[in-house]
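One structure, pasted below without further comment.
All protein chains but one are shown in place.
Chain IDs A and B follow the sequence of writing; residue 1 opens each chain.
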Amino acid sequence: MMIGPVGALRLTPSLGTETANASAPQQASAAGTSFADALAQAASRTVGKLESAETLSMEALKGNADTRQVVDAVMNAQQTLQAAVAIRDKIVSAYLEVSRMSI
Amino acid sequence: MDALTTSLKIAASGLGAQSERLRIVSENLANAQSTGNFPGADPYQRKTVSFVSELDRISGGSLVEVGAIDRDRSAFPLEFQPGNIAADENGYVKLPNVNVLIEMADMTEANRSYEANLQVIRQARDLISMTIDLMRTP
């Protein structure tokens, strides 16, 4: 329902080796590719959490769910979403900064 | 009129009805010893309240109202009090047909019903508040 803006994370441009990412998995391949991979994983994880929170919430509204499970799922989704949005904002501002650099 | 406001209206009518009931009970209790003032006179006659449910046209809710205030027609107990103004030729006085224990029980019931209606009002008011709160930015 609102996965669109978050899914845009998948379309991030490659930012080269300068970009630091604390959670990037240590891989033998070039740092740029692994960062994009990490981002894609983060994005799909967020989408997954959002979908499960939404499904569980709809079950709760119909009266078929355990309250604590719903609350946990929604909080999880909120946390993941907040992180994803923060990353997206950083990427956008970094991209703008790079694009402003004189050649 | 939305459902929550309707339930406020219904509970308010419940409060009114139970208040009226309490008023009648206190009248009965206050007059439990009130005899007449001439020989052979009738004493205070116990009052009773009956409720009716009233369908409110605007909201569709079932309100409650006091239907009628009736008189209890049960017999007046007699007591031998030859000195009383209301004593008849044999010295017996008619006492009010009010039973204090019954009135106290009725009063407790009325209080409980009053509280329950108050609970409904509090809850409806809270639910309305929660709904409006949705708009507030955290």
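Please note the rule applied: contacts are C-beta pairs under 8 Å (C-beta built on N, C-alpha and C of every residue); 3 or more make two chains touch, one makes a residue touch a chain.
Everything below uses one rule, namely that contacts and distances are computed from a predicted model.
Pick, from "Iron ABC transporter permease", "Methylmalonyl-CoA mutase C-terminal domain/subunit", "Flagellar basal-body rod protein FlgB" or "Cytochrome C oxidase assembly protein", the protein name that UniProt gives for the chain of this complex that is not shown.
Per the UniProt record, that chain is "Flagellar basal-body rod protein FlgB".
Quick one: say which of B:A32, B:I69 or B:V120 touches the chain that got left out.
Result: among the candidates, B:V120 touches the missing chain.
Taking the entire complex into account, which one of B:I58, B:A75 or B:L134 touches the absent chain?
B:L134
I need the residue numbers on chain B that touch the omitted chain, in ascending order.
Residues of chain B in contact with the hidden chain: 2-4, 6-8, 10-11, 13-14, 17, 21, 50-53, 61-64, 109, 112-113, 116-117, 119-120, 123-124, 126-127, 130-131, 133-134, 138.
For chain A, which residues touch the unseen chain?
Residues 1-2, 5-6, 50, 54, 57-58, 60-63, 67, 70-71, 74, 77-78, 81-82, 85 of chain A touch the chain absent from view.
In the analysis below, only the chains that are shown with their structure count from here on.
Centre to centre, by mean C-alpha position, how many angstrom separate chain A and chain B?
Taking the average C-alpha coordinate of chain A and of chain B, the gap between them is 64 Å.
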